[in-house]
Each structure stands twice: as C-alpha cells, then as structure tokens.
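We show some of the complex, not the whole, and keep each chain where it was.
Here the chain labels run A and B in written order, and each chain numbers its own residues starting at 1.
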Amino acid sequence: MASNTVRAAVQTGPGAIELRDLPRPRTGDDDGLLRIEANGLCGSDLETFHGRVPMRGGYPVVPGHEPLGIIEEIGDAAAERWGVQPGDRVALEVLVPCRACLLCLSGRYMSCKHRKATHGYTPVDRAPGLWGGLAGYVYLHPNAVLHKVRGDLPPEIAVMYNPLGAGVRWTSHLGQVGLGDTVLILGAGQRGILSAAAAKAAGAGTVIMTGLASDAHKLALAREFGADHTIVVDEEDTVARVTEITDGELADVVLEMTPLAAQPLDDALRAVRHGGRIVVAGLKGGTKIPLDSDLVVNKALTLVGAYGVDSRGYAEAIRILESGRFPFARLHTHTFELADTVKALNVLAGEVPGEQAVHVAVRPAG
Amino acid sequence: MASNTVRAAVQTGPGAIELRDLPRPRTGDDDGLLRIEANGLCGSDLETFHGRVPMRGGYPVVPGHEPLGIIEEIGDAAAERWGVQPGDRVALEVLVPCRACLLCLSGRYMSCKHRKATHGYTPVDRAPGLWGGLAGYVYLHPNAVLHKVRGDLPPEIAVMYNPLGAGVRWTSHLGQVGLGDTVLILGAGQRGILSAAAAKAAGAGTVIMTGLASDAHKLALAREFGADHTIVVDEEDTVARVTEITDGELADVVLEMTPLAAQPLDDALRAVRHGGRIVVAGLKGGTKIPLDSDLVVNKALTLVGAYGVDSRGYAEAIRILESGRFPFARLHTHTFELADTVKALNVLAGEVPGEQAVHVAVRPAG
C-alpha cells in the first residue's frame, strides 16, 4: 500500500532546507503523480537556496526544477492527453502554463503570465503542495508539460534534458547556428559545455569556449563536448584570442552565459562579426552594464534574450541524449541522496574542498 | 428563469436540417455558455449541408463554425483563464484543441490531432451537445479559444472575424505580403474579397482579383475592399492580363482559393514571378490536378497550404474590423433567423433567384 506521505526537501527560508513528510496528493482523471528518479541542480538552485533570488510565492517550497521520473499514477484523461502509461519515464518542464492566453496559443508559453505553477518555486501551501523535484514524488498538474525519455538511459544522463535543452534552444533556435559557423560560448558551466555539444550537433564548424583558470577541469571537459578552442579569461584577452583563432573573421554567434559579470557582454559585442548574433543568457542581478550600443548599430548585430526553453528544445535535447553522440557520463560528477541536498548544493557551488563539480543530481529514494 | 432547453438547427443527414430543442448544458467552474448573436456561413457549410463533405463524427450535428456571441454563463476558472465576464462579446474559434501535444505547445494547434471538438462538426451525442453556432447558445469547452470583440460593432460585421481572419493569415502570414507587393487573388468569394482587404492592410501595392462573369457584383465589391484590378476568367486570360498589368513582372504572391477547379492552380504557377509565393487554399475534392512541377523548380517557387487560421490571425482581423478601414457593411448582404437556416444556405449558394449573396449570417433569437 502506498504511503500517505512523501519525503521532500523543503526550503523554509534563505539557506534553510530540511526533510519533511508532506501529504501524498490524491490524483484524479486529469492529473498524475511522478516518482522522481533524479533531479538536476544548476546555478539557479544556488541563487534561490541562498535567497539571492527570492521565492516570489513565499516559503516553504519544495525546490527542484529539473525533475525526471517514472509515471506512478495517471488519470485516464491525463494518460490520453500526454500519451503516457504508468511506468513510463518522463522529463517534466519547469513551467505549468495556462494554455489559454495568446502567448500559450502561439508557442511562447514560457512567457505565460497566467502560469499555474513553476516547479521548484511554487510554495507548499498551494495544493497539493508537491511542486518540486527534490522529493519522492512531484505532482503532475493537468497543464504540466512532459516528454517521454527512453528508459535505458542512466537517470543521471537522462536528467540532462534540462541543461541540454537550454543548449539546443540557445544555440540552434535563438542563435541560429548554421553549418560551419564559429560559435563563441562565454562561460564554462554545465550549460556552457552542453551548449558546445548542441552547437556541434547543429553543424557548427568551430566552437570556442571561455572559462576561468579555476575552471580548468570544465574547459578540458568542454573539448570532449565539441569545443575546439578554450580561452582562460583571467590569463588571455578573449577578443584578441577569438580574432587570432578566426583569422580576423570573428564569431558568427556568441552565447553570453556568464552570471553577474559585465566584461563578457562587452567581449560579446567586440568578438562577434559584422551581422552576427549574440544570445544573452547571463543574468547580471539587475545591475546596469555599461555597453557601447553603437557597436549594435555599426556592426548590424542582433541580440536575443535567452528566456526559457520550449518543448521543441527539450524534445531535440532528448533525441541528442538518446543518440549517445557525446560522452554525457563524463559530465556527471556527483549524485546525492535527498537527505544530502544541502551538501549537493555546496558541492555544486564549489564550496567543498576537493570536489570539482560539473553536473550534480539528487536521487530521492522514492 | 433560464429555459432548460436551447433552440438549435440540427442537421440529421445530408440535406436535412430541422429545428430542435436541445438540453441546455450545465456549466461549472471551468467552462461556460455563449449566447449566439450571429453565426456566419461560408462555402464549407454548403459542402457539409449537402453531404459532399461528410460529418466525420456522424449525425445529428448542430452546424455553424463561425459563432459570435455574448458570454451568458462563465465559471470562475474559465473567466480568469479567458479574461472575460458575463456580458462580454467574444468570437469563438472553430477548433477546441488538446492544448497538450507538441503541435499545441508550438503554436500549431490548428493541426492538433487530439482535438476535443470542432464547432459545427462535433455531433450532438458528445455531451453536452451544443457544439455549433446555429443555435441559441454554444457550449464553451474549457479548451475553447475565444477573442473579445468590441461591443459596438454591428454583429453582422463583428462576425466577419472568421473570413477576415483567413484573409489575414493567408495573405500576411503565409503569403508574407510585403510593402508594395503585387498580390493576385484567384476567386472572388467573401474570403477572397476580405483577403484583398487584408493584403492592402499589410502594405500590398497592387491587388488583382479574378472571378467569373457571374461574379460581377463581387468583383465590383472587391474594388471597394482594395482590389486595383479585376479579371473575368471566362472572358480573359488570367496570365496574359497579369503580365500586362504588371508590365511583365508578374505577381509577388498568389492566393489560390477557387474550389474544385484545376485551371487556377495552373494559372498560379504561371502568373507568379520567379522566387514568388503561392498560397494554396482551394480544395479540389481530392481530385489529382495535372501540374507542371518543373515551374516550381525553375521559378524557385514556394507553395504553402492554407490550413486553418491561428489566434494571431483572428486577433489581427478583429483589430482591422474595429478600425473601420474598409466598408464592411457593404459586404454583408443577408441576415436570417435560425428557422430560415436552409434558406440562408440556398441564398449563399446562389440558388435563390434574384438574390446575390456575398456575406450571409444567421442570427438566432437566443
């Protein structure tokens, strides 16, 4: 008999996460329950854990916006709508859109202002409470968006649908990377490395990635995921190196994904070719960045904000994961149990001596 | 007190429509009921009335896929989702999509294979039965798509959201009509005439419209809606006239919307310029049309199938109707009561001597 409660990591305020047993949601014809196999962690989780990015709906919250799991309960209407059965493995998108506004109807549901929930951010006091991936189960709202994933992939790899989905959307869709293009990726986190893979999958010719000297292990890994050149930004001048590597042609597409730093955006404007594209993904904490906007005009540039990932991005990412084209297992560095969620976050943050984290996942016991 | 029944035109088989009193749907938190002000009729209604296009779900059916009405009942969840209140006027899209499949999520919900209903085509035996616009009320399914329309427009004009929506999508979105373009519209029905208006609204320079000699009144009307030139196809050679009018430059965009005729598609291929676009909207009853496909290759043409209208098309159409830029009242020729639905169809078909119909609407008493 199924337990009436579900073990969950619950964030009660900035910096405070504890295990709790929350009521197990009752499901009906139109919704379901997903048993979590793994939930990936990324920089956003650090921001919300420490309270630098507020939980808008208040506390307590079950964090975790990258859930992967197995369908445990599913109503008939929901099963028909999603085309899934109990036992199927699915990836769950972060947003639960309204599905009714003009944005939802035109394929831009990531921007829906009437969203029903945001996994990992909607508070426990909104019924049925289990809105995050750091728990034994996550509730499947009727409006949830999910994708089937082949069951034979290791869960630590399958859960990369989330950062690789970003890589696909940011490079291929927003960056419009073309055959043989030179792509410059500013920032060597897990999303940066998977963006290199996504760019290569979309036909990029040359991928250049930047990172800090302290990111040496990530830059080395990036080369296994398609980066042809790496630049250590605290030792080399990015624009000068890109100029040298490209024989003065500069980059066709730049993906700027360095958080809280002003210099990369300036580098992006100068390292991109005339007529090129810059995908802006790195949030700067609301700080105003001094930018030479004349470069946008005189170089005929296009800048695109990397807001969210859509279903096409996730679907294409899953197909790349299933193809086994890249050594995904090497990207995954750490797996933790639910009880060790805070440790998982600290490892990801690089705050645990001796641990060099790239991709970190939590695997609840279920 | 509201009546327990709703008066509806019910099609029981090919060529057979009768008035019936159907049970009034009970609505809840998530759905609603729309009091019909007007329902427009078009060529598709003639096809289904006579059974030339089958009702796939079987009979009986309440026809009418162009409903306009006033919100009579609305649940709280539905009101919030759609942003409407009782008393608001809305236009109702023909499809009720699943809102969950990849097509729905990517803005192509018109192609949804899991649709919940199709207004005017879903049979009465699917609860709650009132699925068509030729009735006092139409049921508002939770997945229905609707658009607010300003209340001070005459209903006969407001209901043109449907054919004008087609005109907007087919010329502006699919045809990509640009500033100063020459647009050739093959077929002078209400959709053709409103496509002329839509093309001009999108910046077309020259609009040429074809019709039969017996369409003289429609071609005259077309000139009031933006057509600069008209061609009488049973008296003139279309390609020769387009060549003459454009000084040999031919048309940038051709909208082919003549049902059941092979010649217009051939004309389209020959009257479009090298590199031009042809929007194919006219259904040919499944007949194979002999086409010189080498013209597609050698003229570097793009052909696009005009399948359905999306929310953006309807929204833009409603803005044009509200702008009053064209003499829409002159397009509307006939209004009928619900009891005269068959007569309305016969007038639209041109089978009633002395009546020259262009836009025909049925206005149920409610």
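As a working rule, a residue touches a chain if its C-beta (ideal position, glycine included) is under 8 Å from a C-beta of that chain, and two chains touch if they have at least 3 such contacts.
Note that the structure is a prediction, hence the values are computed from the model and not measured.
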Whole-assembly copy number, given 2 chains displayed: 4
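To be clear about the criterion, only the chains that are shown with their structure count from here on.
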Chain A and chain B, separation of their C-alpha mean positions in angstrom: 42
Chain B-facing residues of chain A, complex: 80-83, 98-102, 104-109, 114, 143, 145, 310-312, 315
